[in-house]
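With one protein chain removed, the remaining protein chains of the complex are shown where they sit.
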Amino acid sequence: MAELTYRDALRSALIEEMDHDRRVVLIGEDIGVYQGTFRVTADLLKRYGPGRVIDTPISELGFVGAAIGMAMLGLRPVVEVMTWNFSLLAMDQIVNNAAKLRYFSGGQVNVPMVIRGPNGAGVQLSAQHSQSLEATYAHFPGLYVVAPATPAEAKGLLRTAIRSDDPVIFLENAALYGMKGEVPDSDFALPFGKAAVARSGRDVTVVAYSRMVFAALTAAEQLAAEGIEAEVINMRCLRPLDAATIVESVSRTHRAVVVQEQWKPFGAAAEIAMRIYEDAFDQLDAPVERVTGADVPMPYARTLEVRAVPHEADIVAAVKKTLGKD
Amino acid sequence: MAELTYRDALRSALIEEMDHDRRVVLIGEDIGVYQGTFRVTADLLKRYGPGRVIDTPISELGFVGAAIGMAMLGLRPVVEVMTWNFSLLAMDQIVNNAAKLRYFSGGQVNVPMVIRGPNGAGVQLSAQHSQSLEATYAHFPGLYVVAPATPAEAKGLLRTAIRSDDPVIFLENAALYGMKGEVPDSDFALPFGKAAVARSGRDVTVVAYSRMVFAALTAAEQLAAEGIEAEVINMRCLRPLDAATIVESVSRTHRAVVVQEQWKPFGAAAEIAMRIYEDAFDQLDAPVERVTGADVPMPYARTLEVRAVPHEADIVAAVKKTLGKD
Amino acid sequence: MDTRSVKTASPRDLSRDELAASLEWYGKMVLARRFEDEAEREFRRGKIGGYLHVYSGQEAVAAGFLSAIRPDDIFFTAYRDHAHAIFRGAAPGAVMAELFGKATGLAKGKGGSMHLFDVAHGFYGGYGIVGGHIPLATGAAYALRYQKTERICLCFLGDGAMNSGSFHEPANLAGLWGKQGLCPIVYIVENNQYAMGTPVERSSAVTNLAGRFSTYAIDNERADGMDFIEVRRLAERVVRRVRETGGSYAVELLTYRFAGHGAADLFQPYRTKEEIAQARSRDPITILEDRLRAAGALTDEQVKRVHADAERAVTEAVRFAEESPPPAPEELYKDVYGARDEDEKTGTRDRGNTGTR
Partner (left out) sequence: MDTRSVKTASPRDLSRDELAASLEWYGKMVLARRFEDEAEREFRRGKIGGYLHVYSGQEAVAAGFLSAIRPDDIFFTAYRDHAHAIFRGAAPGAVMAELFGKATGLAKGKGGSMHLFDVAHGFYGGYGIVGGHIPLATGAAYALRYQKTERICLCFLGDGAMNSGSFHEPANLAGLWGKQGLCPIVYIVENNQYAMGTPVERSSAVTNLAGRFSTYAIDNERADGMDFIEVRRLAERVVRRVRETGGSYAVELLTYRFAGHGAADLFQPYRTKEEIAQARSRDPITILEDRLRAAGALTDEQVKRVHADAERAVTEAVRFAEESPPPAPEELYKDVYGARDEDEKTGTRDRGNTGTR
């Protein structure tokens, strides 16, 4: 076990995989000379050279697509998008090529690649730079969608992602890069499609992923002070979705709250909640509550922005609502 | 009242709005000389000239973005995407500019534009050409998302769309273009955010939109033969979503089935079902059922394709499940 | 645009090699043409669904280039891809079976006309989004050099695709990478004058499409695409250079699509019958036939045999496609992901791709 930041956990996964497997190449904007906007790739250019750490022009569609081509020929590219917002420019490549190539080629090619970068709101980055796109990508079969919350998950899931034979949407979070945590040293990897119980509790199940896991844990602490024991489930992965772990929990707590940062309509919480209803309807003593961001483009002003994203207090309130204590 | 095809209903909405309002311009690939891939714009080039019916190169991002710029300056462009699949290339323009400009400009500009074209699977168009992208777009605030099922809706909603001061994602369906129906003659428009009861019934509420409304109606006929009376609700519009009409129905039927053509995970049915749970949990006697397409890229072979999209029989089975008759 | 505005290199004697290749490829071109005619008929008979885009008229382009590369070279193209597959060695039956949506099809019936794949022969598809394959081909070329091979990549694209960002962004990458010898790719613009109903003059502000590559430091040239022998000479020169340097290169070949854009393009309001007739007077198959005859290398007898062979092959392909079974129902759920559930659960197994770890 070593204590690493989320950033260094990611970086060490890259290094270990690159050391072992020459097929792994990195590609993205300013990941080399500039050391990466969030320094996840710091010093890797020096370590692996420009043939493996490929700085690109500003052309998301072009370099994401090129990475798909590399993957089709047997490389294992890890693409950095400076933020996921910019991936919308490459959406066609991601969903029409990466996600579908194995299928429409009748299994003749596959696309072992990872696209990674920060997802979600930062601090006052305004409407174009604050989107959380997990629901958008998780809709498309052929993709894996992963959203680690802790440094250990960052490392363990990134290793699995790099070893995956199919494209992985790897959603990091800018607010988490500096967060520290224990990371196992050995050949450590975490499976896709397996959620974790981040905190045990008997009264209500709170489901979250990425940064919202920590909001949920804080809320759980506050609730505990009032005698309410929340179980917090960290999804880790949205496609495939580990409904079993949630359902098992709900079958004990009989109440559930699903938290997401993004806009409520057609967001990820709807799918997660539906899976609860589909598999545990009879177990529920109250409707599943959704805690989400405001249904507006992200405003710049900090005073508005704080109102646009969900907070501990919103989770606490939702939990109480499921318990009839509102 | 006149009997028109869905195609001609759309075309007549374009003509009436263009005759009245010089700000309305059409832009897209092969909409002029070629008459439109689905002939919705047939003869309009001759009628309005190349300045108003603008044939473009294959550059979805470019011309969708240009239309946004036109709209910012006071025109009312109606953009044709040859199919919605190609809109993914313009996704950045649609969600980062069209949807958000009013907001991040602090209300100084708005984007009165319509993007229209066929959405969903055709017949054997394979994985890249068969997507149904309503959930993808309906997630983003700042957009309207409309999906007419009948010729009257096609006309009435397109007129409202053209008169809207904000961008409208207008989802047509290739299978419907040839369908005939009564269309009111007068200055007829249909509001956004208002669902219609396509068939009344007391036993179960079946919610659908676009082409799936007809599958639901056929299923309802079959069910009626067995003595089960399904109420069919035609959503017409996904953003905003008319939950009130659904909830009113469910509070009478106590059971609901939601139908969508596309992949189940993170699809539109999850949101619609969640709105039922949120507003009518206590009214439900059974879990809400989702009827959806298979969670795979669309295969080419017709034998597989028919298995990939939902059918009447699936709706019938889901209804029976909610009634405990499966 | 008149395809003859680009000067055809003057005919000269054919070398022995060229003669052999020309005879072989004459047969292939006749086969491809016959295949396309049949595919259109099968489409009208309802045996083929979806979109169907035939290559008739453009054969010399793909033939010229595919005759000039090595067996381990690779290529990508758009949806007008039947001839490319056949030229490269796919069995016509497997191609027809794909169009029929059968389990024996090149892509198991899952891709259809627009998504032919034959990776065993270096054919990496078959794409339906205009321009969408260009980034892939560019990255694939990079991978070939990264793997320290001498293999090269061809990327066929249409004139219409040249207006898409999907062309420009990778072209710039190819320019940057090619300078470092890291991108052995030839972009082959099949300028058949139209993108559906839109002629080049109305879709590209500058109609010299080859010139667009200059702005990415990719050397380029423009040539007639109707004469197999000339295309092949050009291809051999270009391919050799790209293989040696690892740099990118581009050619624009002027050609013409004899049929409608797709099987649904019946009225063709965007061009005249006269224009089509004039273009057909420069049929690439006739041009090659004439050159071979002029060289004394092709007799009436042989021509007849080539046509009969093609006829037989296509009839056989249709029979094969007809008689083949549809994909098994469970194929619906296969090929979405490669990993089986157990692998996903453990997450640690290396589910290796083509390389070795």
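Chains: A, B and C, in written order; residue numbering restarts at 1 for each.
One rule holds in what follows: a contact is a pair of C-beta atoms (placed from the backbone, for glycine too) under 8 Å apart; a residue touches a chain by one contact, two chains touch by 3 or more.
Just so you know, these numbers come straight off a predicted model, no measurement behind them.
Asker: Quick one: jot down which shown chains the absent chain touches.
Answerer: Spelled out, the missing chain touches these shown chains: A, B, C.
Asker: Check the options C:166, C:192 or C:255 and report the residue that touches the missing chain.
Answerer: C:166
Asker: Can you work out which residue in B:190, B:204, B:217 or B:257 touches the chain that's missing from view?
Answerer: Checking each option in B:190, B:204, B:217 or B:257, the one touching the absent chain turns out to be B:190.
Asker: Just to verify: which one of C:189, C:218, C:288 or C:318 makes contact with the chain not shown?
Answerer: Residue touching the absent chain, from the options given: C:218.
Asker: Which parts of chain A are in contact with the chain that was left out?
Answerer: Counting over the whole complex, chain A touches the hidden chain at residues 29-30, 33-35, 37, 55-62, 85-86, 89, 122-129, 294-297, 299-304, 307-308.
Asker: Quickly run down the residues of chain B that touch the omitted chain.
Answerer: Here the touching residues of chain B are 20-23, 25, 51, 56-57, 59, 61-77, 92-93, 96-97, 101-110, 112, 141-142, 144, 156, 159-160, 163-166, 187, 189-194, 240.
Asker: At which residues does chain C meet the chain that is not included here?
Answerer: Chain C touches the missing chain through residues 163-169, 172, 174-176, 178-179, 202-206, 211-212, 214-218.
Just so it is clear, only the chains that are shown with their structure count from here on.
Asker: How far is the middle of chain A from the middle of chain B, if each middle is the mean of its Cα atoms, in Å?
Answerer: 30
Asker: Report the inter-centroid distance (CA atoms only) between chain A and chain C in whole Å.
Answerer: The mean C-alpha positions of chain A and chain C differ by 40 Å.
Asker: Among the residues of chain A, pick out those that touch two or more other chains and give their numbers.
Answerer: Where chain A meets two or more other chains at a single residue, that happens at 61, 92, 96, 103-104, 141-142.
Asker: Residues touching two or more other chains, restricted to chain C: which are they?
Answerer: Touching at least two other chains: 105, 107, 109-111, 115, 127, 129, 132, 165-166, 336.
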